[in-house]
Structures are given as C-alpha cells and as structure tokens.
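As you look at this complex, bear in mind that one protein chain is not there, while each of the others sits in place.
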Amino acid sequence: MSPSAALGPGASQVVGERQEALLEVDGLVVHYRITGAGKVFRKHETVHAVDGVSFDLAPRETLGLVGESGCGKSTTGRTVLYLERPTSGRVRFEGRDLSELTPGELTALRSRMQIVFQDPIGALNPRHTVGQLISEPLRVHDLVPKARRRERVEELLGLVGLPADAASRFPHEFSGGQCQRVGIARAIAAEPALLVLDEPVSSLDVSVQAQILQLLVDLQERLGLAYLFIAHDLAVVGEMSDRVAVMYLGKIVEIAERDALYARPHHPYTQALFSAVPVPDPAVRTGRDGAVVSGEVPSSLSPPPGCRFHTRCPLAQERCRAEEPSLEPVGQGHEVACHFAEAAATARPFGRLATDG
Amino acid sequence: MLALRLQGCGPDQGPSDGRADVVLSYLLQRVLSLLFVLLLATVGIFAMMHSVPGGPFAFSQGDLTKVAMHNIMAKYGLTEPVWRQYLNWIWQLMHGYLGIPFEEPTMTVNHLIATAWPITLIIGGLTIAVSYSLGLLLGVVAAIRHNTWVDSLITAVVSTAGIALPNYVIGFLLIEVFAVKLGWLPVGGWGSPADVVLPVIAFSLYPLALMERYTRASTLEVTYADYVRMGRARGLSGRRILFNYVLRTSLIPLITIMGPNIPNILTGSIFIEATFGLPGLGSYFTNASLHRDYPLIMALVLIVAALWGACYIISDLAYAIVDPRVRLEGLSR
Amino acid sequence: MTTVQVQLEPAKRASTSFWHAAWYRYRRNRLSVVAGAVALVILVVAVVAPWVAPYREATIDLTHVLARPTWHHWLGTDEIGRDTLTRLIWGDQTSMSVAIGAPLVGALIGLPLGILGGWFGGALDWVVLRLIELFTMVPTILAALLFITVFGVSVWKLALFIGITLWVGFARLARAQYLALRDRDFVQAARAGGVPTWRIILVHILPNAAGPVIVYFVQQIPYTIFTAAGFSFLGLGIQDPTPDWGKMINDAETYLATDPLLVFVPVVAIALACLSFSFVGDGLRDALDPTSK
Amino acid sequence: MTDDLAGARVGPEGTGAGAAPLLEVRGLRVAFPLERRTVYAVQGLTFEVHAGERLGIVGESGSGKSVSAQSIMRMVPFPGKVTGGQVLFEGRDLLGIPDAAIRSVRGSKIGMVPQNPLSSLNPVITIEAHFREVLSRHLGLSRSEARVRAVELLGSVGIPDPAQRLHEYAHRLSGGQRQRVIIALAIACRPRVLIADEPTTALDVTIQAQILQLFDELVAGANLGAVLITHNLGIVAAHCDRVVVMYAGRVMETAPVVELFRSPSHPYTVGLLRCVPRVAMHKARVFATIPGLPPQVTELRDGCPFAPRCDRVSEQCRRETPALADIAPGHALACWNPVTDAAARAEAASV
Partner (left out) sequence: MSEEHPEVVRPTGRNGLPDMSRRNFLAAGGLGAAGLLLGGRAGSLFESHLRDVAKARVASASKVLGLAPAQMQFYSTYNNSVGQTYKALDFYETVYSRAPNADLFNIGLVRLNNNFKLVPGAAQSWSQTSPTTWEFKIRPGIMWSDGNELTAKDFVETFRYSADPKHAWDFSWYWSGIIKNYTEAVAGKAPLSSLGVGVGKDKYTFVVTTEAPIAYMPNAMLYSYPLSAAGLAKYGNGLYNIDPATCITCGPYTLRTFDPTAHVVLQPNRKYTAPFKPYIQYPIAKIYSGTYQVPLFETGEVDTVQSAPPNTQDGSLYKSDLETVKTMPKINKLPVYMNPQDFRIYYVAFKTKKKPFTDPRVRQAFAHAVNRQALISSLLAPVAVPAYGYLAPGYPFAVSKPLEKYTNYDTRLAQKLLADAGYPGGKNFPTTTLSYPAAEVLSSTLTGSVVQALVATWNAVLFNGNPTILLQELDNTTFYSKMEAHPTQLDMAFCTYGMDYFDASNMLSVYKSGGRHDWDNAQYDNLLAQGAAQSNPAKRQEIYTEAQTLLTKDAPGVFLWHGLYAFLYWPFVQGPALAKNDLGYDGVEWPGYISDMPEQLWIGSNYRSYPRAGAGGLI
C-alpha cells in the first residue's frame, strides 16, 4: 500500500472482504489550533490529535481502540460521532457521509450512534433526575409517545440492572458503577446501532468493572450493538473486542483480529504495551526479566518525523527516523505500521508479554 | 528582566520561544483593543453629554441674554457642530492637551488634574496600602483559624463595617465621633497630614472587607491542596508551609481580583471627597457632570479608562510573572 | 450472572435533589439562616408596606416636626412631620424594588450576552468582551448621571440604570460558567444524544450555572442598596416624596447631632439589609457549591 | 529477587533472626466524624514492615487503605481522627510524639509518594526549591550542597538532564517526570520507610511500568521498608512481598504474595482475583463479578463487612465479626467460611 494509504480510499480494503460496514472511518485527521507564543502577532500551533486514522466497524462487532493518554483515541471516538468536526477525512455511518448531512439530519442520526463516557458521574447532568436523563433521547428524537415514556424508562432501567425507583433520583445519589449504568441506559434509549464506549470502566473498582463489562456484553447480544471500545488497558480491551486497533500519537500502528494481535503482536509499541500490563500472578513478573519501554510520549504539537515511535523503539533504525511507515498487511486482516514488522514480531524487544504464560 | 521570567507553556504544549515577544505581542494586542474600546467610549460619552439638556453655562451664569450666552459659547468653541467639537477634542488630545475646563477657565484641564489628582492619589494610595495589607492579614488569620471564634469575629466585624454601611455614612459617624465629639482630628479639608486619617479609614473599609473575604476564601482553598499535604509529608515547618506553599499560591488570584479595583480607588470616591471636603478628582467628577463641563468630563473618563486598562494589563502581566503556570493569552478574559 | 440487579440503599429522605441537599447545607449555617429570616422579613414588609404602615407615605404634619418617639409615632417624625416608621416601611418597598430590580435587569442583560459569548465563542465572544470592557471603562457614576439627567428618575428607572451598570458582572460570570461547562462530559453527552443547542444551553447548562449566578445576584443586592443610597446622596436618587432609605439618611444627616434617631433608623435598616443579604449570599455560596470552604 | 527470598522474609514468624520490624501498625482505628454520620474508615488495622520488604495494601475504593497510609504520618485529613492503635516506627509510637518530632520524622525517616503527581508539587516554586527546603530542613545542607545532592537524586530516579530540570517548575514536566521528582524528594533524606499511595494510578501503563521498576530498585538498593498501596492486584503480584487485603476498613487476609495468589482463602480475595481483567489469549464473554458495591462503614456493627456480597455467607457472618487469625505461617485470615476448595482457588488465581 502506498504511503498515502491512510488518507486514501484504499484503507477500507483492509477489511475489504467484509460487507456492509456500519461505520467507515477514512483518513480521519483532527488538528487543533491553539494560541501559542508568537512574535508580535499570535502564532497558532497545531495539536496533531488524530493524524489519518482509518478503520471500519461491522454491525454487532466490537473494535477495541487502545493507546496511552494523548494518543488520540478519545478524539477519534468523538469525531466518529461528529461531536467534533474532523479537519479532514471522512466518516460514513450506515453508508451516509456525515459531512454531507444537514445539522437536522445529523441530529436525527445521533439516535443511531451514542456514546458512553469515562467519568460516569461527570457525564450525567447533576441537575436532572435519572428519569429525565434517560427519557431525554426519547423526547429529543420523539421515539416514544409521551405517555409511554415513563414505562420505557423503567424498562431501560431494568435492562441495565437498576430498580425502577431510580428514575426519581439524582446522579449524585449513585455510585460510579450505578451512574455508568444510567449512562448506558441513556445511550441505548435511543436504540442505537453503534455505541462508542470511551473508557467506560477505567474509573471503576475492579469488582464493579466486571459488572459493567458483563452488562455491555449482554446488551450487545440482546440489542445487536456495535461497539467502538476505547481503553488504555489491553486486558479490558482484550476481553471485549473482536478486533483491536493500537494507536500511538494520532495514528493506528497496528490493527488486527483480537486473537491474532494477542497471539503475535508485531509492532514494537504494541509489544511494549503488552509487556507493561501488570499480571496478577507473582509467577509472571512482567518487566523484570524484560526491558520496560523507556522514555515518554513526545508532544503532539511536534510529532517526531518518520515513525512516531522511533524515539522510544529499541529496534529503531535510520529509516525509521526518516520514513513514515504505512499500515501494511502482515496477515489476514492484520496490518502493522512498522518498517520491520516481521522482525519485531520475532525479536520481542520487550521480552515476555503478558499473554505468554 | 520582567519578560524573562515569563514561562511559556506546559510540557506538551510546545515551544516557549521568545518570552519577551510574548509580552510584547500581548501588550500590543491589549493596547490596541483597549484603544478601540476607548474610542467607542469617548464617542458615546461625547454624544450623550451633548444630548443632555442644559449647556455648561446654563445654570451658573444666571440670567444670561441670548447674545451674552452666544458670546460665551463661542469663546469656548461650543457653537460648532458636535462632530466638529469631537474632532477638535481628539486633535487636542493627540497633542496631549485636554482643553480648558469651563468651570475653571483660568487653568487647563491638564493643570487642574495635576493639582486635584495628587490629593486623590494620596488618599487612594493610602487606602490601598491600608485596606489591602490589613485585609490580607485578617484574611490569612481568619483562614488559619478557620472555624474558630477568631475567624467568626474577623469575618463578622469586617463584614459589618465594610459591607453593611455606605462609606459616607461611616464618614459621617467618624466625623461626629473623632472630629466633633472628641476633637482629635479635623472635620475635613485638605492640608495637614491629620486630614488624611478619617477619609482613609472610611474609604478603606469596603476594599478591606473585600480583601479579607477573598484572601480567606483563597487561602482556605489552597490549604487543602495536594501539594500542601505533600509539603507537610516532607516534614516542612508550619511557617514554611504557610508562606511558601499556602500564601504563595493563594495570594496569586488576588492580583486579578483586587488589581482591577485599584483604578476605582485611585480615581477617588465622590462620596468620600464630598463627605470630607477634599478637593480631589472625585468631586470634580460630580461637578463636571452636573455642570456639563465637557472637557473635564472627557478628561476624567479618559483617566479612568486608561487607568483601568493599565491596571488590567498590569495585573495580567503580574499574574503571569508570579504564577509560572499562567500563560498570557492575548485577548481572552 | 447475566442480569445483575443493583441494590440501592433505601432513600433516607423522600428526595435528595440537588436543591434539597443545598437547602440542607444552607440550614446548617446558623448565621445564614438568621440572615435569611431577616431578609425575608425585609422583603415581606416591602410587599405589604401599604397595609402595615401606620400612615400614608406622604402624610405631612407640620405641627409635629422632629418629634421624639411617642405612641402615635413609634420612631418619631422627620423634619416635615412625617412618621419615621411609615417612611421606613415604605422606604423598604422602594429600596427593595431597586435592590432586587437592578440585579434583575443586570441579569437579564448580562446573562444572555455572557451565555452567547461563552457558548459560541469566536467573533460573538469578541464583541461581548469588548462590550464588557466598554461598560467597565465608562465610570458608573458618570453613566448614571447622564442617564438620570436625560431620562429623569423613578424607582424603576433607577433600578434600570443601576442594572445597566451591573450587567457586566453577570455577563462575565455567565461567560465563565458557560466556558467551563461547555466541555463538560454531560454537555458532550447531550450533544451526542442529538439534543438541540438551545436545549443544551437552557436545560442542561443553565441549571448548572444557576448556583454561582444566584449567589452573585444576592451579593449584588447590598451593592445596589449602596449605590442607590449614593445616588440619593448626590441628589440623583429616588425623588421626594417617595421614601427611600438612602434618601432618609441623606435628609437626616443634617440632624445627626440633634435627632440622631432620624439617621439611626435608616442606617440600621440599610446595615441590616446589606448584612442579611450578604450573609444569605455567603450561605448560598456554600450551599450551592459544596466544594467551597 | 526470587519468590523464595520474598517468602522467607515475610511475616513475624517467618522473619529471620526475629529482627524488629521497621514499622509496625497495631490495631489502628481512624474515624471521620462528618455532619450527619461518622465514617469508620479504618477499624483495627495491624501490619508490620521490615527493612527491604515491600508490603502491599490492596483494596477497593473506600476500603481505608489510603487513610491508613496517611495515619502513619499522622496526616489524616480534617475531620478525620485516629481513635485507637499504635504506629511504631523503630520502636517509637508516632501517634504519641509531639508535633515537632513527627515533623522531623516526616520526609526524613518516612518518605511518601502520593497518588496524584500532577497536583502534588508546589506549582509556584522550582524543583530546586523543593529539594532545597527538604535537604536543608532535615539534613541541614547548604544551598550549593543541596543543589549537588538534588542533581544526584534526580539522576538516580532517571530524569534526563537533571541540572537543567532543577530550574523548571512542576507544570513543565510530564506526569511521569513529576512522579520521579516526587520519588526523588521522598528518598532525598534517605528515609527508612517509603509509603507509596497508588503511585501510578494517574499514569499510563508504560510509565507505570517504569515507575514501578524504579520503586523496586530503590527499595532493594536502600533496603527500605516499603508500603505500596494499590487497587491493582497485578501490581501487587509483581511488586510486593507481602499483601494485606483490606475491605471496609478491616484486614480480610494477609499473606506473602505468592501464598496469597496460590491459595487465596477469603471469599473477597477470591472474588477480587477472579474479577481482575487479564490479558488472555481469547476473548471472554462471561465475567466474574462480585455483586453489589464496596460499602462505606458508617456504623459500628458486629458481623463480617463482606457478608452482604459474599456467596459463602452464613448466619454467623452477619452476627459476629471474624477475627484475624493465622491459618498458615504468615497467612492470616478473617473469615468464618474460608474458601478451601482448591479448584475455586485455582480458578481465581489464573483464569
């Protein structure tokens, strides 16, 4: 594939054999201009939040989007819903290009794609009751006649495992996990086809985390939802996703079927992530027998040239500093953006991975 | 020197090139925008003043005949169309000349301000010194003794004195007690050092109360910050924690809160000046307005506006200097 | 394991809405409760002034000028024989009309402007900011003088004039609130849910911005009482024969040495009103913003 | 460092030569009297830490683990109060000594690494000033000595170009770097004990790995006694020698780390282990959960706090509080109906 593949239409070829993608994201770029210091007049600087991301998502499928903070995964999630307008690139949902829709059409389409946020409490308007919160999509999209709304709200509450009397309460009366249930209830109230889950469990306690993940799995089965599951935790992503995309500094560095990726991660960064996951087994002492990835994520204001990971990659060569790798297939539906993908997969620069064992 | 201490921006927010340039560009933008607004303000005030019934000589000159009135108006250039007068004013202004006050035509406005403003500045400067320092002290003490009787006492007394009574009422009471009944201090007027005492007290109470409240709130907020706890966890002494950790950060926001109050104080209070018979800038404000003294009003507006603009810019810069986290953001706020 | 039913703790109170919680927090502050009661009395008296005042507001009795308190005149009379208690009660109505009316005007002008600037940003925000600067620059006293000279003065006009000088604060506050709330998750969630912009602004953000605005509003009340009294002091305030506390002080100041009660009564009234509204404001601030100390 | 070594050092009985523990907490109780109720955050916490040992305190939010750490330094936030127990450091009860004395222990004998590195450095003083004030207060170093030492310390925690960094303010550093600075500050005066309260929660996984690696190195290098507070069992497994599992302000189970993971006996420990998401080869569709929520204890009542969520609950659990009792050397448990089923244990330990 040509270096410009990330921006071109060819990106969808990756999953070319699968038909009827629910969501197609093509060469998505989101840049923010911020006011920087400047000589006499303000100089604008650009945050490269998302820099050419392409993927697609089939109905009922879960795509995990994993990466560290600032890699652009949340921005991607929001831009997919057109909560933010992309600087360039295309988002097609159910075959319609979102950029071509009128604001009214977009609003109408929003009932088909919903989002669940990381901070369960912050995502709920503290001044509204749970009932108001859940019935709002019903009202806005006029999905259910007014008389039936209450009934529907109770139904939804039941669906996410909350008692009916929760409807009259306010978010602050609930724990984080319960709030997340409310957030999910609100998201599914509009009967969406796609749910963007933006780190839905990362602020929850482990015992509660599992409850929410279970709920999400159940709902997917019952309602036939597609999930774009955003997380920084490979373990959680691994438990939820059919396919996983790894992002680094605004780009997808590796995307593959879940099992393929977990079995044999190619990109050194993916491997670094795997190696860093703490494993609840004293026998597996991650990072002790292998090297921990060094350094930190560079500033997204001036991403490094060439391969963006080269500053931290133990395998980096001259070519990595100069030439930006594009996503290349290394297997069935498995693409890696690394000049030395195959070598890296074998070299295992970060030693033992969490999956090993 | 000033510019060099400015920090650029956060770790992931790119280069912090040209710190002096940041200040320069910030200043340029602010000043330009302020000038623009100032121009609007002067046009507005000029137009409004001329639409008010009665001219500058309507009352004070008694039963003037039409002809005599015309003579006077002509003498001060008031027979010209208003737009023309405005342009004349702007032209004079650009030469640093503010015209002749109709109320004191034996002086220029520049001279009048040069004689009246120092009085206001002395009162205002002392007021700022007294109220800000005392308010700060009381606020900090109240915050340290949070939830104790000391806190309640300070807050109650300061609020009552500073917030519950108009300052001229306090002025009356002070005069009644300290000048008339006790005879310790002059009733009013200007000349001896004793003349400043009562006006400064009366004028200080409100800003003092403000300062106390803001300081207390801000200090309390910082008292529970993570880094203060960490300072304690490193075994630092209470005094060090108070000065280097709590106050050093808690007082920073006060710059932006109390800074813009400074022009109000430095341009004087009509109430204080009238109560104590001080021939300061504030009293000219009322007289000029009541007597339609256009050049004087325009000059006073200019002073207030310019001072206000300057205080805003300075407090912004000061904020950026004392708080390394802050970036100058051009035209926001 | 598939359907997990969550147990809710039994509700301790019928409903613990935000406002109930705020009311609970407010009630804890004894000073604010007392101040609230005083403020309430002041407001109620203002409303029922025509029925509780012992005399008509403009009743003049030249045979009883500067009378000491008697059974007929509980607080004595003023220099033209008007009952001080009557004037105090009627003055309450006037003063409170201005004290509440002016912040109301300020809020009505300032909030929409601040909201527009804060929510939409860009050029609109630029204009709002310049307007704010413009109004901050022009000295309040001068603006009010000009207004009053051009349009004359009445209770409602005074409220309007002072209100016009107050809008800047409301606009600043609303702008800051909307800027802060604009990027909050729940607003994003509403947008994601396809909620129309007007509904987000009014139904989602406004109630959340209400706390600081209410607090600011209450804090402006003492300020307004001051300012109105100041205008009376300059001879530009409420006009005779309408009674007004500021005017009462100004009129009575001449009699400070001979009839101190005449000054004392309105001074106490103003102080009480300012203090009570100020403490109510403090109480509300703590109650509406649980994180503040 | 091997499992065997860690196991050998663990526990009062297991400790070689009966060396006195560096830090010993006995029956610690902390309560927060709030307006309407009192939260009993810690109820009788007991543990000890030896030199070179890394003690993990693990629990969910509200389990009282952070408060425990704070009370060791006598820094329970207002309105919390230590209502009972002892904190013995080198044989001295820190809860009883005067304020001045505790101040000279803090930062000097016991170092602390907080949860949120982003807000834990004074934003208006430079990194150098942070070092200077600690070094001059506890070690009486001069300005220039302090600078030299600070550069050394920053270098030792892996901050590149340390001399340059000294002049920076905290906000110019990344989260990972800030945490390194804080660690450097914590060890600046060569403390005997290091308390790390969720030191990596706010950090990315790759940085987390770096910081934990640093933590291990420091503990080993200086033979510190370390307390690592975390909710992440994965971190416990990799970076602790002994574990205390807390729930609702009480110790549920304590054991050497290998022992705990090999044979978890408390139903809560078992449940917790089963809930932990793992990087597995295949996608999971069924998740192990503990129903209900971690409680906040607002009244003192007899009975096991975990009883409402426990699948092995009996009448006794609701009536009587189980005492912490040894079931094996170094392995203590507070449970009436411990998990003994090897299969269940095995399932919990590795899914």
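We just call them A, B, C and D in the order they show up, numbering each chain from 1.
The criterion applied here is as follows: a contact is a pair of C-beta atoms (placed from the backbone, for glycine too) under 8 Å apart; a residue touches a chain by one contact, two chains touch by 3 or more.
The structure displayed is predicted, hence computed values, not measured ones.
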Visible chains that the absent chain touches, using the contact criterion stated earlier | B, C
Hidden partner chain, touching residue among C:Ser32, C:Thr94, C:Thr136 or C:Thr149 | C:Thr149
Contact residue for the chain not shown (choose from B:Ile72, B:Val140 or B:Leu300) = B:Ile72
By the document's definition of touch, the residue of B:Pro186, B:Pro207 or B:Gly231 touching the omitted chain is B:Pro186
For chain C, residues in touch with the removed chain | 58-60, 62-63, 65, 79-81, 148-149, 152, 233-236, 239-241, 250-251, 254-258
Can you list where chain B touches the absent chain?
-> 52-55, 57-65, 67-68, 71-72, 74-75, 103-106, 115-116, 175, 179-180, 183, 186-192, 270, 273-279, 283, 286-287, 290-292
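Everything below uses one rule, namely that only the chains that are shown with their structure count from here on.
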Maximum inter-chain contact count - chain pair | A-D
Most distant chain from chain C, judged by the mean position of its C-alpha atoms = D
Can you check how far apart chain B and chain D are, centre to centre, with Cα atoms defining each centre and the answer in Å?
-> 53
Where the centres are mean C-alpha positions, what is the separation of chain A from chain C, in Å?
-> 48
Return the residues of chain C touching two or more other chains; collapse runs of consecutive numbers into ranges.
-> 1, 4, 6
Note: chain D residues in touch with at least two other chains are 174, 177, 286-287, 289, 291, 293
Could you please specify the touching residues of chain A with respect to chain D in the complex?
-> 68-69, 175, 177-178, 205-211, 213-214, 217, 232-236, 238-242, 258-259, 262-263, 272-288, 292-294, 296-297, 353-355
Chain C contact footprint on chain A (complex, rising order) = 78, 81, 83, 106-111, 114-115, 117-119, 122-129, 136-137, 140-141, 161-163, 165-166, 168-170, 172-174, 177-178, 181, 183, 186, 190, 211, 214-215, 218
Of chain C, residues touching chain B in the complex | 126, 129-130, 133-134, 136-139, 141-142, 145-146, 149-150, 222, 226, 229-230, 233-234, 246, 249, 253, 256-257, 263, 267, 270-272, 274-275, 278-279, 292-293
